[in-house]
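Mind having a look at this structure? Questions to follow.
What follows is an incomplete set of chains from the complex, kept in their original frame.
Note that the chains are named A and B in the order they appear, and that numbering of residues resets to 1 at the start of each chain.
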Amino acid sequence: MRLQVPGYELLSQAGTLSYSFSGTGVNVASALARFGHTGYLVSTLPANAVGDAAAAYLRKLGIAQAFINRGGQYVGLYFLENGFGARPSRVTYSNRQESSFNTAPENSYDFADIANNIDVVHFCGITLAMNDSVRRHMKSFAQAVKAKGGTVVFDCNYRPFHWGEGSYAKAKPFYEEMLQLADIVMMNEKDALFVLGMESTKETRQEQLMELIPAVAQKYNISVIAGTHRSINSDNTHALQGYIYKDADFTFSRTLTFSVYDRIGAGDAYTSGIMHGVLEQYSATRTVEFASTAAMLAHTIVGDTPMSSENEILKAMTESLGDVER
Amino acid sequence: MRLQVPGYELLSQAGTLSYSFSGTGVNVASALARFGHTGYLVSTLPANAVGDAAAAYLRKLGIAQAFINRGGQYVGLYFLENGFGARPSRVTYSNRQESSFNTAPENSYDFADIANNIDVVHFCGITLAMNDSVRRHMKSFAQAVKAKGGTVVFDCNYRPFHWGEGSYAKAKPFYEEMLQLADIVMMNEKDALFVLGMESTKETRQEQLMELIPAVAQKYNISVIAGTHRSINSDNTHALQGYIYKDADFTFSRTLTFSVYDRIGAGDAYTSGIMHGVLEQYSATRTVEFASTAAMLAHTIVGDTPMSSENEILKAMTESLGDVER
């Protein structure tokens, strides 16, 4: 649950919040549903008014709810204060260790059954940071999907807040487990350097990326690795370049420069674009351009969850900045 | 009736709309009222709560209501979703063919009487796209004003949505009728090329404009033609240059570059500026600078309708970007 201060006030100035329900899984499943796939969420919501609201919101986003359980006590939430210019946006997490998702008992989910109903499953590093029980769920689920011949996607998404300070060492073995199970991985050179503890002799981010990613792909036997490099310009625009490493080859998107309305969830739009490109057997170039453009548009959309259709993304890939559409 | 999603949400995300009443005629009449003229609207509103709201809103804008009838069933409306950066604004029209205005019976308006009360009448190409009955009203009205020695203004304003796809041929004869009746015309080279089907040997917009506009003025016997060229920069600012063709001479404004808050209706601000300049016998240079500055300021104003006074426009013509006025 995202609780956002409207406009640019601080939490200590305002009196109202807008709320929505998101998360990496929600964002990816919803974006893929918008591209014409059926997107399920596998999770647990409390059987109370907040759980009802979350379920209604997910339905609105077009997420299929067959694999959502009801139980436990609450949903994890965070507060968002919008930054402006020189003042960055600020996220304040409430605790989530006792959330319905994080306390779901072993055997809550019938992964074999779920695996029968899906082609691809997406995991993310934020979930991996939760607790041992959640990690066991993730591993069982990935194994079940592999067993049925499905595709496993893993987004490294390392968040220091959730692992605790200086915890790369704690995270590494869990990351390695997921990488060994994964077919498609979202990451860049920083994950290789810090989480996996690899070393690079290069200096620029680009060179490090091109040195380390092939090594990761080989070591963990991963088909596709993709990610982005972002930089923030002095006029507050962001520049984003996507890459995909596939069949031992790097393909880079154009560097897109754009104004940012809501930065959160834009990475998930990129992931969805990569997944869609791979599922639809787009060329590497089209895949990475599609994903980057999806990410760019996600920065212009309110909320964490991407809302652009395939057509809107394709149109934005080819057209210059537009006047009103009327 | 404009129904606008607040902020930057999509219609499928939000739950509230802000509403206002506008349209080219409203915008021009209101802007001229703000410049000290009396601005009438000749139209029909339904005799219900929506019509009452429209009438109240027009009064607030300073529009004289002596020639507004009440009847029919509804007002045409459109939904507006604000774009942000790389995501363009989006207009969704509801149908308007059965609106009070579009179904007003023949003889609804006493044009001879109206023509006695006004100096100048403004028509626009959006209205021309409606239906035969509306077009007959327009022609009768223009003829009545000519008969009384008044001035006829026609803004070409071609909107593909309203004419249907590929309908330049359908539109052309109606445009020609209006051009023959008009003293002042708002257009640029695109209208000449596409609607009137003229041809140009030139390549740049500027050259095409300077080739075609004099030909239009001569062919239809038009005293003043004016219009703008707009381009959108990569930092989302717009650049706008106005021109006026009068006494066989082109005058161009400076190119103004500015941030855009609400782009809709800015063209009507330009038209109002040209009309005010001609009515007040400003020089061509002052006219085109006034109109361009009026258009620039209209981009910074909420809603379709320009809200700047003559003083504010004159001040913005001469001053650099200002700090808070206090």
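Everything below uses one rule, namely that a residue touches a chain if its C-beta (ideal position, glycine included) is under 8 Å from a C-beta of that chain, and two chains touch if they have at least 3 such contacts.
As the structure is a prediction and not an experimental result, all values here were calculated from the model.
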Since every chain is the same sequence and 2 are placed, give me the total copy number for this complex. 6
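Heads up, the rule we're going with is that only the chains that are shown with their structure count from here on.
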I'd like to verify one number: the distance from the centre of chain A to the centre of chain B, where each centre is the average of its C-alpha atoms, in whole angstrom. 45
Please give the residue numbers of chain A that touch chain B in the complex, ascending. 60, 235, 237, 256-261, 296-297, 299-303, 307-308, 316, 320-326
Sites on chain B touched by chain A in the complex: 7-10, 12-13, 78, 83-91, 93, 159, 161, 230, 232-236, 263-264
